[in-house]
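First up is the structure itself, then whatever we jot down about it.
Apart from one protein chain that is not included, each protein chain of the complex appears where it belongs.
For clarity, chains are labelled A and B in written order, and residue numbers in each chain start from 1.
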Amino acid sequence: MGAYIVRRLLQSIIVVIGVTLVSFLALQAGGDPTYLFVSERASAEEIEATRIALGFDRPLHEQYLSFVADLTRGDFGQSLSYRQPAMEIVLEALPATIELTFFAMLLALLLAIPLGVLAAINRGTAWDGSITTVSMLGQSIPSFWMGIMMILFFGLYIRLFPISGHVPFLTPLIAGDFGTAFSNLPRTIYHLVLPGIAVGTYSLARNTRLVRSSLLEVLEQDYVRTARSKGIPELRVLVSHALRNAWLPVVTIIGLEFGFLLGGVVVVETVFSYPGIGRLLFAAINQRDIPLVQAGVILLASIFILLNLLVDLIYVRLDPRVKLAGGRG
Amino acid sequence: MKSHGSLIRTIAAGCLCAVLLIGCVEQSDDTIVVGLSADITTFEPGMISSRDNSNIARHIFSSLFALGPEGEHIPELAHTLDVTEDGTGYIYTLNEGLTCHDGESLTAEDVAYTFNRIADPVNRFTGNAPGFVFTSIGFQNAEALDELRVQINIERKNPIAFGLITEINVHCKDSYEQMSLDEAATSPIGSGPYKLASWTRGSEVVLEKVREPANFERIVWRIIPEASTRTAELIAGNADIITNVVPEQVDAINESGRAEVQIVSGTRRMYLGYNLSEEHAALPGGDAIQDPDVRRALQYAVDVSTICLQLLGVECERATGLVNIQNANPDLTPYSYDPELAERLLDEAGWPRDDEGTRFAIRMQAGQGRYVNDVNVVLAIAQYLEDVGLDIELELMEWASVYTPLLRERSMGPLFFLGTGGGLWSPIYDMTDIAQVGSGTNYTHWSDPRWFDRWPDLVNTDDQDEQRAIINEMLEVFYDDGPWLHMYFQPDFYGVSNRIQWTARRDEYIEVFEATLR
Partner (left out) sequence: MTEVQINAEAPQSGNGFRAEMRRARRVMIAARWPVFAVLFLLVAAIAATLGGLLAPFDPNRQNLMLRLADPMSVGPDGGLFLLGSDALGRDVFSRLLYGARVSLTVGFAAIAVGGSIGITAGLLSGYFGGWLDDAIMRLGDIQLAFPFILLAIMFLVVLGSGVWNLILVLGIGQWVTYARIVRADTLSLREKEFVEAARAMGDSTLSIIFRTILPNILAPLTVIASFNVASVILSEAALSFLGLGVPPDVPTWGSMLAESRDTLVANKWWLAIFPGLAIMLTVLSFNILGDWLRDFLDPRLRERT
């Protein structure tokens, strides 16, 4: 087990390095980025001076290597547009995205489990049919379309929820300011409802169907039939035997879900003008703010990799039948 | 099952409570909320470059003099300006008793420090102040003559230096000497009526009043890049002023009964430029546009008024050149829309239609998402040109990383769409874009001696009448044979809530000092 962890960690580090290399190359491939950092009417000397000041005159491999050297010292460079430490800016925007992703995930899970169970138990009936159909629809709606529709509906027609803005909860919480954090919480949730639904719909739909099919599979198993034949009431059969085994794939999904949702968050953050990492990165990429993109991408990749690692380990703990050899798949 | 059901009910109840409790928190009598479309990046005076950024900074920092809504030169921190005989020394006399936000008194020494700090190569500032203002005026240095008088020295006589100097944000010396560049970017200590209370990047900036002139205690600047969200917030009452209202949303706002749209004829010159460089003359169509007769013919081919009316929803101010109408040559009238005349002129210029009906093919380039409805405007222009026989190869590109570099190198074209900011305070300021053949803003590489040979005369004369005559002469050349297809001055659309009384300016400056509750 220990060796497995070490090996996975090493793998993860290699993957992260690969990620930084790819993002560095991708952004350099478009030409000289100097022009983005001089004002519209700068002279040729200004441009040249800026190019040297920002280090764009050095050969590519030198630029990358110095970046990696800095990384190992914890220095992610200065954002070129903000002139502030890049990782600081990224970390500032992260809590908002985590709040959104977490909220969406919570929504997706809390509703998916009862809905999926309901559908599985009542398999073949109208309940099952309608839940499955709505889930199918949910997986087919573009998230930004849903966002726009919700802004229209809830923002203009029925003014129930706010359509933009963000009230921080995690940031004061982490800073130890529990008073502010918890007094903010209702307003935080209030601002999260619409974007959260937009982000979470796809997952909710998919998870519902997953819970349903996992449960169906499990309900067919022998030991469930055995329990049933022993005369144990249906509900207990369900809860104690079936659910315990059906939730393994769900655990896997939770970990991967977070990463998946992080990705879907970019479009929704744009539509709702939500100040999270997705919107930040999109703007940074457009402005060729290389250090900021690097910091953001590395952070997101690390979170994702960490989650995958955790999920793998939990999976191994929960289901000893799974071998540890080789990679996944 | 039951447990899940009641859980859902609890959450719903919680939300409802939240709604009832906080439904009315957003609006407040002492706060004004402005919705901006672009994020700001810094409060370091030497690094500010975007208009939105300057607008916020304007409330934190004051300047020596300011420009009023009609271009008037208004005293602010200083009350008098004297210029030396040779025109290279600008002497400002400050008001007494000025202070910065930390209590430090603001004297001539601080002003000199402000200017010199921006120009200091050690700081490597790349904002509007060092990059545009200082290079345009030929800044040399600044020195304090005594407690209240500071002298700004420039390279040579310059008729528009006084206006450009108004863009410099003034602060105190001691506080900035002790700050690192990082701190200066996030924790400004200014000289204006408001101080920075908080800045949540990408979300909002909150300013608090420290002195007059200011009517509201707090200004909240919210960053809402998405246009429909911005409008929705205005209508919902969560924003008092919003910028960049999309023309299609004007009716919705006006009909909402809670806000209205102020459309002002802005100072930004929108034009279709002709790149007349040698390299571009070799491209398809590039040779055709070298001929001023062809350029003039195309002027009649585009129905600018309809573009404005249909795509911008308003009758915009037509341009006859590059100078804002109130300062332009009064004898020139905008070109009319006359496609038959255009066709005839093109025939006469030696570009008849061939068997497929094409006169010549040519490429048109533009960035997208930068100006009001720019994509649609560009598409419409292309359509009009095609209707008179041009074969347009249209390239619409991402603004910041693809189009802007082309602008730098002045290599976009042969046809390109652009809007450059102008001003109301001097025709020469508007003309400065094309002060020299080789200047970075002469995107067209135009080189007509009838224009460029007159510049030294223009700059050196002190006689107002003579200046005006030279300007009119030059503008006539620009109108007849210039490198632009003259279009319009971009109208600016501001959404203003009925809760407040505020008048938008034409020069893209946003100042809420004088805004009040109705």
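Simple rule for what comes next: a contact is a pair of C-beta atoms (placed from the backbone, for glycine too) under 8 Å apart; a residue touches a chain by one contact, two chains touch by 3 or more.
This structure is a prediction, so every number in the text was calculated from the model and none was measured.
Student: Which residue from A:Leu54, A:Ala108, A:Val266 or A:Leu292 sits in contact with the chain not drawn here?
Tutor: Residue touching the absent chain, from the options given: A:Val266.
Student: Just one of B:Glu44, B:Glu226, B:Glu317 or B:Asp492 touches the chain that is missing; which is it?
Tutor: Considering the complete complex, B:Glu226 is the one touching the chain left out.
Student: Using the touch definition from the top, which of A:Ile5, A:Ala69, A:Leu137 or A:Ala175 touches the missing chain?
Tutor: Checking the options A:Ile5, A:Ala69, A:Leu137 or A:Ala175, the one contacting the hidden chain is A:Leu137.
Student: State which residues belonging to subunit A touch the missing partner chain.
Tutor: These residues touch the chain not displayed: 11, 14-16, 18-19, 22-23, 26-27, 29-30, 136-137, 139-145, 148-149, 152, 156, 210, 213-214, 217, 259-260, 262-264, 266-267, 270, 281-282, 285-286, 293, 297, 300-301, 304-305, 327, 329.
Student: In the complete complex, which positions of subunit B touch the hidden chain?
Tutor: Subunit B touches the missing chain through residues 226-228, 231-232, 235, 246, 248-249, 251-253, 306-307, 310-311, 368-369, 375-376, 379-380, 383, 394-398, 401-402.
The rule is short, and it goes like this: only the chains that are shown with their structure count from here on.
Student: Please tell me the distance, in whole Å, between the geometric centres of subunit A and subunit B computed from their C-alpha atoms.
Tutor: So the centroids are 38 Å from each other.
Student: Any idea which subunit B residues touch subunit A in the complex?
Tutor: Residue positions touching the partner: 1, 4-5, 7-8, 14-15, 17-19, 21-22, 25, 39, 41-42, 44, 47, 49, 121, 124, 126-128, 130-132, 135-136, 181-182, 185-186, 200-204, 222-226, 228-230, 232-233, 235-236, 238, 398, 400-402, 404-405, 407-408, 440-441.
Student: Would you pull the subunit A residues touching subunit B in the complex into a rising list?
Tutor: For this pair, the touching residues of subunit A are 30-33, 35-44, 46-47, 49-50, 53, 81-85, 89, 92-93, 96, 110-111, 113-114, 117-118, 148, 151-152, 155-156, 159-166, 168, 186-187, 189-190, 193, 270-273, 275, 279-280, 283, 286-288.
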